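Removed: one protein chain of the complex. Kept in place: all other protein chains.
Moving on to chain A:
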Amino acid sequence: MIQYILRRLLLIIPVLLGVLFLTFVLMYLVPGDPVLTMLGQHADDDIIQRMRTELHLDDPWYQQFFSYLNRTIRGDLGRSYISHVDVTTALKQKIPNTFKLALAAIIVSTIMGIAIGIISAVYKNSWLDHLAMTVALLFISTPVFWFGMLLIYLFSMTLGWTPVSGMGEGSFNLKHLILPALTLGSRFAAFLARYTRSVMLEVISEDYIRTARAKGVKESLVILKHGLRNALIPIVTVVGMNFASLLNGSVLTETIFAWPGFGRYLVTAIKKRDFQVIAGCVWIGALIFVFVNLIVDIIYVMLDPRISYD
């Protein structure tokens, strides 16, 4: 197992290099210019040229790539072209914010999604199943933006139970987390409910479930211990992938709730063609994805002893 983990960790290096290379090539190909964004309509050719030289934007892309690589290996992600803020410092602020939101959303959506999925599977074709699946379909089809604004109107403006937006004071403020987590998690909860139902239906029609029931094992044990445990592997994969994607930021939710996270930071940088920030975000985002993937693979072994990486 340890060897497997080491091997996977080593594989991260070519993956990250590949991601960075592709990012540079794409940035080089995509039209647009950070200098024009920075200078606005006052930009005359002299100023533009001077700034391009100062920022090394006229260097060939491969030269920019190797110079970036050289700095990054030494832990320097550079500074934003626009704000001149150190990218590493900015990411240190944004990543914990996004992590809080993603974790809360994944907890809410996983608990809700799995619970509703199991109930739907157990009471297949009952009114409860139909209701749960209709609600799930509704949530999958609901635009995030509209749902977020609706929650603000209902819980913040009308009932006054939650703050409207922001992160509040201090490092952790649960009240501020509720609405963004619900907004971000609702779609995945709905998707997970439908997915869990379908996986559970498959599992509970297996012979070993019938055997367990014939042996007189309590129904709740049959469902949770024998059924759910076996259904968990595909569910963990889906949850893991979704968590990794949430950790890479959720622009809409962050925008609605004025949440200073990774997603807004990256999208603003893309709009302004702020290459240093884009490259830093893509690099860190890829790293997060690879690590979450590795953790999911390790969880497989814990869930199913038959899986072995040795």
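What to note about this one:
We adopt the following convention: a contact is a pair of C-beta atoms (placed from the backbone, for glycine too) under 8 Å apart; a residue touches a chain by one contact, two chains touch by 3 or more; residues count from 1.
Everything that follows uses one rule, which is that contacts and distances are computed from a predicted model.
The chain that is not shown carries the UniProt protein name "Oligopeptide transport system substrate-binding protein", picked from "Na+/H+ antiporter subunit C", "Oligopeptide transport system substrate-binding protein", "NADH-quinone oxidoreductase subunit F" or "ABC-type polar-amino-acid transporter".
The chain not shown here is touched by just one of A:Phe24, A:Phe257 or A:Phe289, and that residue is A:Phe257. Only one residue in the set A:Phe188, A:Tyr265 or A:Phe289 touches the chain that does not appear here, and it is A:Tyr265. Within the complete assembly, A:Arg273 is the residue of A:Lys100, A:Arg197 or A:Arg273 that touches the hidden chain.
Checked against the hidden chain, the listed residues A:Gly18, A:Pro143 or A:Gly166 yield one contact partner: A:Gly166. One chain is missing from the display, and on chain A it is touched by residues 31-34, 36-45, 47, 50-51, 54-55, 79, 82-86, 90, 93-94, 149, 152-153, 156-157, 160, 163-167, 255-258, 260-261, 264-265, 268, 271-273.
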